[in-house]
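With one protein chain removed, the remaining protein chains of the complex are shown where they sit.
The chains carry the letters A and B, assigned in the order they are written, with residues numbered from 1 in each.
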Amino acid sequence: MLHRRTFLGSLAAGVSGTALLGSIAPASAQAANERIRKIVILSDPQSASPQAFQAAQLTAQAWRQLGLEVEVRPLPRQQQSQIVWYERERWDTTMWRMVGRPERSDPDELIYNLFHSSTARAGFNFVGYNNPDYDRIAEQQRQATNQEQRRALVQQAQTMIDRDQPYAFLVHPFNIGAFNKTIWDPASIVTQSGVGIRNFWTFIGASPLTAQKTMVLNARFTVIAVHPLYVSGATDSWITDLIWDRLARVGPDGLPRPWAAEKIEWKDEKTIEATIRTGMKWHDGQPVTADDVVFSFQAPAQGDKVPMYRPFVADIERVEKAGDNLVRFHLKQPNASFVTSSLAKINLVPKHVWEPVMRDIANRPENIEQIRDPSTIGSGPFKMVRARLNEEIVLDKFADHWAAPKMDRWILRIIPNPEATIGMLRRAELNFLADYGGDPEVLEQLAREVPAIQVSKETDIGFEFVAFNNRRAPFNDPAFRRALSQALDRNVMVNAAWNGFAVTANSHVSPSLRFWHAAAVDNMQTGVALARQTLQQAGYRVSGNRLYYPAGRTETLQPGE
Amino acid sequence: MKFIGQRLFHSLFVLWAVVTILFLMFRLMPGNPLAAYISEALSEEDQASIMRQFGLDRPLWEQYFIYLGNLLRGELGLSFHQRTPVWEIVMSVFPNTLVLVATGLIVAYIFGIIAGAFLAWKRGTWIEAVTIPVVLGTRAAPELWVGMVLLAILSFNLGWFPSGGANSAGAFYDSELQRFLSPDFLAHLALPALTLALYLQGIPLLLMRSTMLDVMHEDFVTMARMKGLSEWRIVIRHAARNALLPVVTAFAISFGQIVGGNVVVETVFSWPGLGRLLVAAVSNSDYPLAQGAFLLVSVVLVVMNFVADVIYTLLDPRVSHARVA
Partner (left out) sequence: MPASLESTAAVPAPSRRSRFLRTLARAAAVPGRDPFAIVGLTIYLVFLLVALFADHLASRDPLEILFQANGRLARNLPPSSDFLLGTTHLGRDIYSQLIYGTRAALIVGVTAAIAVMIIGTLVGLVSGYFGGWIDSLLMRLADIALSIPFLPFVIVLTAFLRPSTWNIVLAVAILLWPNTARVIRSQVLTVRERAYVEAARVTGAGNGRILFVHVAPNILPLSFLYGSIAIGWAILTEASVSFLGFGDPDVVSWGYMLQDAFVSQALSRGSYHWFVPPGICIVLVVVAGFFVSRGYEEVLFPKLRD
């Protein structure tokens, strides 16, 4: 109904479309069935993610200049997941994102899961990328215990992905946070690489400057469960992180460091020992023992009762108590990321609380996710006071902890709406902005008006991208994917979609992981002219401003099918 | 009494129908309800076991009877996401909605009744000419927009009111009553209640005004006037008596409708109530929770319609004739 006018943005800058179009291919002899069908881009609706929605529109504009017919189809999250994640077959392209988490500071999870062919059917490789060379590298890096050797492999994997473009990576967004610097000493707020200021180290280290010793922070999404064996919602892990300790934790530098273990030592390629810190207590006053630790690593392996954590202990052949304070792990195979992906991931739980629960559940159809934590007792630096999952979670410091926090109380407020969040920050109803989905410009404006507010920005480990369905034509052709990716000016994406609060991306390993990131893939050349050239070289033809398959290939699918 | 029994039976029938429609709506919609569980850890077996867990693998009619049986036992099931009983989640926010709706309605009706009487008295003057369009205008204004404007001016710009939520961080009270009476809660309540009241005041105002106008033309008023009694006092007394019936009925019906229609105001003001819960549950595809919230809203609606019916009968015995004529 609305007629679209031609798009004259900077995407087209410097390119005279018709001149090039005329030169590409002879404008004859294309049968109608060789024409590429209308391409559909699935996207979040504008309300859910204005940035992704805008990026989808910009992408469509750019691709239309290549002679493609493009439709942007915003879908609610659930329908999008249904088509893209569960059915896997019936889509062309979609806007998607991988979120940053501290444990993704080790590249293994993203290197292996995203593109290894074994995860293509039901796992993370939802685009169906299938490359035996890549598979081999992904497996090798996992087992390489030599850091330098592993780094070379991880970088090689990135180069390969750069060549094949299974995704068109767009940006690594900035992680935006803020705090009230008249209440919290700025020197005590820790920025964790790739994650930002909302992290474990800030929460135990933040020192109050005044009598106000309560941190009030926000979350956008409802907490789904406070549970050491089931983490589901985006917000859940912030809380479990504080209540339950782990043998190791990912430090501000992105590397794992011993935590509840005093010392972690590789005995050989497949054996690792953890010496537990002495004098630790559970929140109910009982001591933390080696038996508790052994139990904590055994419980997730019990049948299929703990689906969420089972993958993280899958590599453990056997775990045993080797002394009063010594726990020994025997692995099935060498695993370079074991400390990050298992020791820094598994919550230590009190055996006296959970053993009866696990025994009881063994004979029932439920799994642990249906059972509420009977006590919420951990050994971490904070303890639970009360939880109203849709409204607020209140934690108090656990004074008996060996690294007890400097604040007295930690209150997490669930506020879905960015307007209200900004309003509360302005009125000092919040003194720490932990989760912000709104426009960063508004926040910076607020910081100019209210000098007490300090804003922080940190490049995220996560990234946003356009995913191609690698299973089906024309996206099964790496040259075609490459051309489509080249058509997107990433700087325009950063400015026009992310409002300048992002950096361009072309790798699944964020530049914030300096050690692992392959600088060679940065600065990918883009431009519509270049994209056209790539298409031409691969044999694609343009006629009457429409793009056709290379000679001999025909369209086999209906649009939007 | 017989009439009340009939109405009760009728209400139960309607309730059953609504419950059935709800069931069909939630079971027959397209898409996989498990799409909500997008997680790396879920294998196919896990998915199947969850299907079993929620009884989604049984035939539809069997699910229906299980569902009815559960409802009769007050069993609303487990939330897909939170894995806690839906009843608990729903009940934890229900009081917030009730208080907001009740406050908004009471303010609207007190204002509307007084203003309606006043406007009837001022019939034919410029005050009426100006006020009536304004009243209709507020009735026509979308609550979400009124809320946005109030929020922009009174909270973001002037900073007089909190910008959302029902309580400040960490507020803790021994009882719900204490919480509702706390200054903190009342400050949070002010703007959403005002928005609601602005939207609702039109009904009682116009009802009161037209009843007053009718009364003013009746013979006994003229007679009373001749007897030298204060006209105003008589009009008020009779109008109040006549207006009571429609106003109280309208109050009851509005109450039932607003509990469900409050979704928008709760969203604008981040009010932790039933409406926002419902919207969040629908967007997250948490079907048991959405269904539970929807059911509670429907029950309130049916009950309040029943109450309105009963009030109408009790206060006005002519009801059965009046309707046919």
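We adopt the following convention: a residue touches a chain if its C-beta (ideal position, glycine included) is under 8 Å from a C-beta of that chain, and two chains touch if they have at least 3 such contacts.
Here the structure is a predicted model, which is why all the values come from computation and not from measurement.
The chain that is not drawn here is touched, among residues A:Gln54, A:Gln302, A:Gln370 or A:Ser456, by A:Gln54. Considering the whole complex, the residue from A:Pro76, A:Gly123 or A:Pro208 that touches the absent chain is A:Pro76. Only one of B:Leu60, B:Ile114, B:Ile127 or B:Ala140 touches the absent chain when the whole complex is considered: B:Ala140.
Those residues of chain A that touch the chain absent from the view are 2-5, 7-10, 13, 45-48, 50, 53-54, 57-58, 61, 74, 76, 417-419, 422-423, 438-439, 441-442, 445-446, 495-496, 499.
What chain B contributes to its contact with the hidden chain is residues 10, 13-15, 17-18, 21, 25-26, 29-31, 133, 136-137, 139-146, 148-149, 151-152, 156-157, 210, 214, 257, 259-261, 263-264, 267-268, 275, 278-279, 282-283, 290, 293-294, 297-298, 301-302, 305, 324.
Everything below uses one rule, namely that only the chains that are shown with their structure count from here on.
Put simply, the C-alpha centre of chain A and that of chain B have 41 angstrom between them. Across the complex, chain B is touched by residues 76-79, 81-82, 85-86, 113, 122-124, 214, 216, 222, 224-225, 230, 232-233, 304, 307-311, 365-367, 369-370, 372, 386, 388-392, 394, 409, 411, 413, 415-417, 419-420, 422-424, 426-427, 429-430 of chain A.
On chain B, the positions that touch chain A within their shared complex are 31-32, 34-36, 38-46, 49, 52-53, 78, 81-84, 89, 92-93, 151, 155-156, 159, 162-170, 172, 267, 269-270, 272, 277, 280, 283-285.
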